[in-house]
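The complex appears here without one of its protein chains, the remainder shown in place.
Chains: A and B, in written order; residue numbering restarts at 1 for each.
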Amino acid sequence: MTIILKVDKVTKRFGGLVAVNSFSFEIKEGAIDSIIGPNGAGKTTLFNCITGFYKADEGEIIFNDHHIRGFSPDRVTNLGISRTYQNIRLFANMTAIENILVGQHPHLKTLWIEAILKNGRFKKEEAEALKEARRLLHYVGLSGLGDHLARNLPYGAQRRLEIARAIASKPKLLLLDEPTAGMNPNESAEMMHFIRNLRDELGISVLLIEHDMRVVMGISENISVMDFGQKIAEGTPKEIQRNPRVIEAYLGRGAAAGFETQTPASAG
Amino acid sequence: MNLNWRLIIKNGLLGGIIAFYLSAIGMAETFSQRYLISTFLSTGQLFVAVGGVTAGILTARALKEDYKKSTAYIGSLLAGVFSSLPLILLIFLIQVLVIQQTGQEVIFRWRDMFVNFSPGLVAMLTFGQGLGLGIPLLILASALLAGLGATFILFPDRLRLAWLNGLIWMLGIGIFSENVTQILGQFGGRGLARFLFQQRTLNPIAAILIFAGAFAIAYFRVHKTVQNRWTGMPARQQKRGRTIGLVLGILLLISLPWMVGQFLSQALFMVGLYVMMGLGLNIVVGYAGLLDLGYVAFFAVGAYTMGILTSTGPLGQSDLSFWAVLPIAVLVGLAWGVFLGFPVLRMRGDYLAIVTLGFGEIIRILATSDWLAPFEGGPQGILHIPNPNFFGITMHQPQTMYYLVVAGSLLIAFVTIRLRESRLGRQWMAMREDEDVAEAMGINLVQTKLLAFSIGAAFSAMAGAIFAARLGNIFPHSFNLLISINALALIIVGGLGSIPGVIVGSLILVGLPELLREFTEYRLLMYGLLLIVMMLFRPEGFLPEETQKRELHADEEELAPLET
Partner (left out) sequence: MLKRYFQNISWVDVFLRVFQIAALIVITIGIYNTVTTGRYTSAQWATLVFAGLAQGSVYALIALGYTLVYGILLMINFAHGEVYMAGAFTGVFLAQYLSNIGFLDSNPFLGVTALILLAGTVSTLIAVLLERIAYRPLRGAPRLVPLITAIGASFALQYTFRGLYGAEFRAYPAVKALSGLVNVFGFNVPLVQLVVLAAAVVFMVALYLFVERTKMGKAMRAVSEDKDVARLMGIDIDKVIVTTFAIGGALAGVAGVFNGLFRPQGVYFFMGFFPGLKAFTAAVLGGIGNLPGAMIGGLLLGVFESLFPNLILEGLGIPSANQLRDAFAFTMLVLILIFRPQGIFGERLAEKKA
């Protein structure tokens, strides 16, 4: 299996604070991997470095043979990485379907002049985009809600719409930042199932940041654990559960015993 | 009876402070001779009355829920009494500071400072009756005004709407007396005009008739009846009706300037010009969310391009016709949009606003300077710009130029609608909603912003070119900040992102002031207040942008499983 993303000794500093410290990991094509760690460990910063929001100070980020460190976010997306956000960031005053249409941006080619002239190519492309958007809407189970403004959708629907928007760009790698935050166990289980489907049906590799251990342990093939910007462990869910350093990072010294048998619903 | 005194006093004083403010800045006295109905009600008095009426409305609204109607009325009347207090304070201030000073040798004249604290204002506030009788009268009048305000809230719905309708029509026709006379004159209704108005003010009988008519129309729900009959019609008839309506609308649009006369046509021309600019700015601000305060720069670029290329004076550089230069001006505007947009588009919201404002000023200062005077005339401007010639007809009247701006507006509206429904339009809106996420969706921000900026600029340049050809001469001082502010204010008032909103905004903010020239001095004050009030209470504008139905619009079809 080929490696789709390789993060090599990436460091990101803010002034004196080292948010990500020489962090390395790899994702194989078709994998579902996770990064876990206590709050403030630097997980989202790492996401931001990968997607081009921040420029990593040191290290290499290689996606499908492209060195993408320092690329602007739009270029990263056009190469095939897509993401969601910890605190949902939809285009609030646009309808659900318009949100997805925006997500399709990398695959639309007509020029604005063609839009003014409304030529055949434009009409065809728009019709196809709309059809695709409706299909995606259906895929994430939001059929019928397409004309509602994104901000008027219920919370769970917003989460799913955000994912629909992310996969509208047909990414090869999807970065999900706490997709089950604020969900009850049932909804979380559904989301897990949904993420697995994404990989199985669409062939998208997935990288998760997640706090919900049930989700992480249930879905991930490989887990990297981050604390204070550094990687303190890596391995399969089983290995991570037994790793004393992880337990220590999460619960502090002395509390390690309980962790081994019972995974807390939401740690950190 | 247990009244909420705090609330009554608070609302009363609030209304009173509004009246005090409007009087102190001179809006009362300046218009005290501008009568609406006979010599019984003047515009100045109307402004003062706003205070009392506001006090009444606020109080009635607050008391409506928890008290009986009669109690709410009494509360409102009391609030009205309190609303007179600031005005009484004003009367005493003027009496002590200004009136008693007159004739004395004093070092400091308060009147020099507060220029509108005049004996005339006191006379107006006391109804010319002197302090002894005038102040009780003022208190009584304030109470009654607040009572009037209360009726706006407390009357039963049907009566309330009719009542408001009647008052609005009566006062409206009073304020626009001159324009109404003009329009009636065009239709041979001079006799009617003579009946309605005596020396520019409504004759009391006519006022009552207008009130009664408007009241009756609203009360008997003529509007509703017509609407019901309309919806009751079969679809085919409705379609035919709509076609007829459309044809009539187009005919009206075409014949409008010839119906309203030269003066109003000029007003219509200005409205159309600002519709063009508003539509352009709407792309920049409403769609792309870039607050551009230097929009006038592109208007000036268009005007100067037209001036330099077509002028028959010494500064003219070519003999091209208006029609040849118009597209050139649009392209030059586009180029300047790119040129000025390039360096600033990496800035965020408020920085962009100030920098574009700066650009507008730089362009104006440069245009005024001696440095560039050999090219564009400096402060003397460019003269002798010929009017456009349309198949042998010289368009020197506002009536003919009106068609030009209507055509321009339609063209721009067409382009705007097409763009809005395209990928580019969605990119703009996504960027407006969340710049970072938009970029993460693969959108190239610089390119997208630059397109918004330069397309908006091109439209503004087009308006500028038409403006230059209409006036025949242009001076740098015509291209001041106010044009940018005008354009911005009208799209906000109409509703950001909304095309009908631009037209409504332009009619309100450009059309009305053109008609009400006498308010020129206070025009910007009203703009400023309007902007604040809009942002506080109705930030989406009068005609907000509608969301488009897309999902359900398309025919339901088989949803195939997703493949990659």
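The definition used in the following text is that a residue touches a chain if its C-beta (ideal position, glycine included) is under 8 Å from a C-beta of that chain, and two chains touch if they have at least 3 such contacts.
It should be emphasised that the depicted structure is a prediction, and the values quoted were computed from it without experimental measurement.
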Residue among B:V115, B:A212 or B:A324 that touches the chain left out of view: B:V115
Sole touch to the unshown chain from A:K9, A:H67 or A:H193: residue A:H67
Using the document's definition of touch, tell me which of B:G51, B:P257 or B:G289 contacts the absent chain. B:G289
Residues of subunit B (touch criterion as defined above) contacting the omitted chain: 21, 24-27, 107-108, 112-116, 285, 289, 291, 293, 342-344, 346-347, 349-351, 353-355, 357-359, 361-362, 365-366, 368-371, 436, 440, 446, 485, 488-489, 492, 521-522, 524-525, 527-532, 534-536, 539
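By definition in this document, only the chains that are shown with their structure count from here on.
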CA centroids of subunit A and subunit B: separation to the nearest Å works out as 47
Looking at the complex, which residues from subunit B come into contact with subunit A? 415, 418-419, 421-427, 429-430, 433-434, 436-445, 451, 547-552, 554, 557, 559-562, 564
Per the contact definition, I'd like the list of subunit A residues that touch subunit B in the complex. 51-53, 72-74, 76-78, 82-83, 85, 89, 91-98, 101-103, 105-106, 108, 110, 112, 115-116, 118, 122, 126, 130-131, 133-139, 143-147, 149, 165, 169-170, 201-203
